[in-house]
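Okay, so here's the structure we're looking at.
So, chain A:
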Amino acid sequence: MSARRWAGDLAMGTRFAFTGGREGWVRALLTGVGVGLGVALLLLTAAMPSILDTRHAHEAARQDYSFSSTDIKPADDTIVVAHTDTVWHSKDVRGRLLQPEGAKAPLPPGIDRLPAAGEMYVSPALADLLRSPGTALLRERLPGKVVGTIGESGLIGSRELAYYAGSEKLVPLLGKGNVERIDRFGDTTSQGSEPLDPVLLLLVLMVFVVLLTPVAIFVATAVRFGGEQRDRRLAALRLIGCDGGTARRIAAGEALAGSVLGLVFGVGFFLAGAQLASSIELFDVSIFPDYLTPSPVLALLVALAVPATAVLVTLFSLRRVVIEPLGVVRTSGPGRRRLWWRLLLPLLGLLMLTPMIGKGNGGGDFNPYLVTFGVLALLVGITALLPWLVERAVGRLDGGPVSWQLAVRRLQLSSGTAARMVNGIAVAVAGAIALQMLFAGVDADYTKSTGKDPSRTQLEVDLRAATTPDATVRALRATRGVRRTVTLSETSFGARPETTEDTIQIMVGDCAALRELARISSCHEGDAFVSSGAFTDAASRKLMTPGHTVWVDPSYPGNTKGAEARWTLPAELGRAQVRKDALRGDLTGLLVTPSALPAKARPSLGSSVYVMLDPKVPEPEATEEIRTTVQAVDVLADVSIWQSTERSTRYGAIRTGLFAGAAAVLALIGASLLVSQLEQLRERKKLLSSLIAFGTRRRTLTLSVLWQTAIPIALGLLLAMTVGLTLGGVLMKMTAVPLRVDWPSVLSMTGVGAAIVLAVTLLSLPALLRLMRPDGLRTE
Partner candidate 1 sequence: MYTHCVYTVCRVLGMSIGHTLLGLLESGPRHGYDLKRAFDEKFGHDRPLHYGQVYSTMSRLLKNGLVEVDGIEAGGGPERKRYAITDAGITDVEQWLATPEKPAEYLQSTLYTKVVLALLTHRDAGDILDNQRSEHLRSMRILTDRKRHGDLADQLVCDHALFHLEADLRWLELTAARLDKLRVEVAR
Partner candidate 2 sequence: MNAPAAPAGSLLTAEDLRKAYGPTVALDGAGFSIHPGEVVAVMGPSGSGKSTLLHCLAGIVPPDSGSIRYAGREMATMNDAERSSLRRSEFGFVFQFGQLVPELTCVENVALPLRLNGTSRKEAEKTALGWMQRLEVDDLAKKRPGEVSGGQGQRVAVARSLVTGPRVLFADEPTGALDSLNGERVMELLTDAARSTNAAVVLVTHEARVAAYSDREIVVRDGRSRDMERAV
């Protein structure tokens, strides 16, 4: 077979793909759009490394931690940087105060000069935000006048909120946590990217596998739009003398044309999407359009793989088809479908996943290849199992009303076609169920470990720059929305001024504050108590002996010098029974009222103010008011919201996104289902009209169409639930998350699948009603 013959046949097929009147164009367009959507998603995936790399490079270039244990001395080329990140309506704002210490002070990326005190560079998104109404409280928090915008190189996303402000008051704050002196911006350690958290890596892999597998299956289905018509055309070609091989190659050419059109559409969709990309923000991640550069190798892979898949799928689907001059004959397979080899794929998948069990719980990294291929095998295994399942299940169905009988008999005759139609849906639902389960499991796990009870307090303010909490507390009490505050400070003591031994915790607060931590029978200013959670080893017990002399905030050799305050423990130490709902966990030492401590120990106290909100003031205004108040007093203070479900809202967003993605994939597959449904109906125009002629109710035929879609989908969803729950279970085992089934997400995914069936039936109704008009009987 010469290459020229091949080329000629393929070209002929290409011509057929676009000719054939309106119907031909519609089919080509549908194929193009279907494949195009898949290609766009694939290109996005191919651009993922570039997105991650660019973001990582930008992040590294602006890094302002020194990671060095030796202090840098002030010099001509040093700068003091304070982290003043804040949150505005649950969106992070990256804030940096800069105080250059000489003419050669380094410049962070994205700005062309260092802002003077009272000046500020902001990111474009922050500039937009500040221009919008209702942001006065945020404006109040930001120190200075906007004099410029931060360029793309200083940001990791188009929607990132960030600012650089000049300051002259940072040097005294050095060592207060988030203030540091550095001599350069950028990653000095150059250790490369940190390996991803194995669980996170698993989640990322899963999202891609779960969303891309149905897309791949969809692409495979999309190139087969118009299959029946194609069969007739091929038969006609055989009649005029083509041999079987030529007919096959022409069919392959048609599929090739559709997929190439799909590639063009896909690039179009991708470019259009990239233009929109800068205004899109997903899970607090936004990107600049030029991040979206597909890796050339991956893009080439997409460009080659999609047409190749189209051709292979076509040839594979014609495997059991004999194209005869007078029509296409489907040779029935050798008897019934066999189960054993169809089970191989899912079993192989499970086999690959088994060694990964328990790896997530600090047991090491997952092998990404084993995970990916394992999950892939399990999901793709569905497409092998489903035809068998449909054939078996449908073969047993019998009886029932006429509409049921019509549908069942049709399915019995062509169970393969029916199974193929729902393959994509089943795979998408199975993957989504597994992922939802995993997310729900990780969520539940996290929530349990936080132990934070938002009914006790709503906000926690960690003070940094302020030496005493008093000013902050006064300001907070005057702020709208604050009902009550509790102040707790913490420090520690050891046996010597300088020690390498373990130290004991001191929790400092007035009697009211201590009572938030523990049950105390009587408490007066000057009292001190031993926590019921205190360490009980001999050394610790000895340190906590009443009247014993100890050193508060001892120095650790080689580190910054501590307060080293000499303290004689009170002669009497009360006992404090720790509350189950204590504001602080891990109370392992003493609970002390402020006046019991020597004054010299004061500077060593790290204080937190817990704020109970006034429920009458609506959220999130109250929180924003408080953030603004706190930052005015202590620019470095950190305000965090107490939420037992804090993490779960973050995963919640991912889960919503996943749900939306899965629903979109399902809708896409639904569209292809609709197309093949309409095609089938058109083919049966004569039959439908004659059934109507002898008095068949339209309802009967409509119901039969519904059954015809619903039965395979129900079976598909059943299998999807089984595989999804199994995969979900395995994934939860892998991440060492307690096994549990998240029924709401299982049911919602199944519900979406069912909704697709209903929608497809409803949308095919107008065509069905039109076809059922008796005009179909006209032959003249």
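Just so it is clear, a contact is a pair of C-beta atoms (placed from the backbone, for glycine too) under 8 Å apart; a residue touches a chain by one contact, two chains touch by 3 or more; residues count from 1.
Candidate selection criterion: all candidates are chains of the complex that A comes from, given by their letters.
These numbers were taken from a predicted model, which means no experiment stands behind them.
Evaluated over the candidates 1 or 2, chain A touches in this complex the candidate numbered 2.
Taken in their complex, chain A has these residues touching candidate 2: 399, 401-402, 405-406, 409-410, 412-413, 686-687, 690-697, 700, 774-775, 777-780.
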